[in-house]
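Note that one protein chain is taken out, while the other chains of the complex remain in position.
Coming up: chain A.
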Amino acid sequence: MHGLAFDVAHLLSGSLVLISLMLLYQDRLYSLLNIFAFHAVFLAFAVAWQAFIQGAPHLYVTAAIALAFKGIVIPVSLHRMVQRLGIHRQIETVVGIGPTMLFGICLVALSIMVMLPVTEQADALTQEDLAFALSVVLLGLLMMVTRRNAVSQIVGFMSLENGLILAAAGAKGMPLVVEISIAFSVLIALIVIGIFLFRIRERFDTVDVQVLDRFRGEQP
């Protein structure tokens, strides 16, 4: 299994983890969206490469959807939305960049330490793919926790979903779920963009979730 096929897969999923880490410290919405587009493009490459080495043509569809929707359509429309809402200023982070990055590195180490021993029976490719995928998922979670802005929370969630798709593509021969999960991620993105942001905007003139917190039901 070692050789070019392995190295390229390794490189692609490794860069996905790297871009996830880059997402963590973007403090402007525009650059955040640009980096997310990169994330999706690399996911598309990684999935396409899996399709090629596994000889699984249906994965090309997955890759194409990732490229078209997550790489182009969603970043562009979010870009426009950010512009229209006039919120292209700084993102407030709950934790500072330094601690966040350190924590992110710990999460990557954790997922490698968890996944590698557990998947010993599987081949090296699946093994490393899963470790990377789990890192991307955990980094996405971290991002959702440390951000207060609704747009960056969505970006965090979509990067998390990219990790899942990487895992699903790496699990050789996994049927059905890849296509459906992508259809759903698109649905989620549409729902989020279409309904929540506009409604939130309509009501609050802001998409800062911290402001929403004031409306929690239980204040006397």
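Methods note: contacts are C-beta pairs under 8 Å (C-beta built on N, C-alpha and C of every residue); 3 or more make two chains touch, one makes a residue touch a chain; residues count from 1.
Keep in mind that, in the parts below, contacts and distances are computed from a predicted model.
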- Task: Identify the UniProt protein name of the omitted chain, choosing among "NADH-quinone oxidoreductase subunit D", "Acyl carrier protein", "Sugar ABC transporter ATP-binding protein" or "Hydrogenase-4 component F homolog".
- Result: "Hydrogenase-4 component F homolog"
- Decide which residue listed in A:Leu11, A:Ala68 or A:Val114 touches the omitted chain of the complex. A:Val114
- Tell me which residue among A:Val41, A:Val73, A:Met101 or A:Met144 touches the hidden chain in the full complex. A:Met144
- Query: If the missing chain were put back, which residues of chain A would it touch?
  - Reply: 114-115, 117-122, 126, 130, 133-134, 137, 140-141, 144, 150, 153, 157, 160-161, 164, 167-168, 171-177, 180-181, 184, 187-188, 191-192, 195-196, 199-200, 203-204, 209, 212-213, 215-218, 220
